[in-house]
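Just below is one structure, and these are the notes that go with it.
One protein chain omitted, others in place.
Letters A and B mark the chains as written, and numbering starts fresh at 1 in each.
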């Protein structure tokens, strides 16, 4: 854990998507106590029909570059840690690959420690 | 928020999938206090091997048109609101694009308000 699912529009390069994945991981490492070598993520690309976003909700001007980041993690972080994670993800993605901070959408799903098996059929965190 | 992931079989038209996305959003707006301009959704299409459903569980006759709708939202709704949402989604999708109500499968994941960043690295609901 965490397990991260990223959704975005089609059409970006491998380097661009690698930067997104790498920097989300770096932000989790820096703010969420996630070990350096603990990274499990998928990225799914969508055409326009299969990807809907609001271009203005809450007064935030989003573009087709918007990225949805859904992170499932243990329910052990404080509200302050969550704020730090969101801020750091937006900051790092704005540096590389150059996403506008308005286009960084993050959702966190929290589960119990006993809800993970990271291999070998064992519940390593239970 | 909410963030909605829709899964279905390949082979439907753009108009059909747009109707699904639009009517799920309308149902959330009408029953779940979701603002008109707050819609964040992805849709993923699968071939037969990568999409399994039960054709009879609970005595409900499902077909290959079945759609899985997974909605992540704040944990602020009552059980009555959830029932209203499920009913309204099935009703609107049966009108357009014409899904059988038996083929509408919905799951709701609830999270805390502090678990969202809708842009700019901030936790807007915290």
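Quick note on the criterion: contacts are C-beta pairs under 8 Å (C-beta built on N, C-alpha and C of every residue); 3 or more make two chains touch, one makes a residue touch a chain.
Please read all numbers here as calculations on a predicted model, not as lab measurements.
Taking the full complex into account, find the residue in A:61, A:79 or A:122 that is in contact with the omitted chain.
Within the whole complex, the residue contacting the unshown chain is A:122.
If I consider the whole complex, including the chain that's not displayed, which of B:41, B:104 or B:118 touches that chain?
That would be B:104, which touches the missing chain.
Across the whole complex, list the residues on subunit A that are touched by the chain not included here.
Touch set of subunit A with respect to the missing chain: 1, 3, 5, 14, 17-18, 21, 25, 35, 37-45, 72, 109, 111-112, 114-124, 126.
In the complete complex, the non-displayed chain touches which residues of subunit B?
On the subunit B side, contact with the omitted chain comes from 7, 44, 46, 49-54, 56-58, 60, 62, 68, 70, 79, 82-83, 86-91, 101-110.
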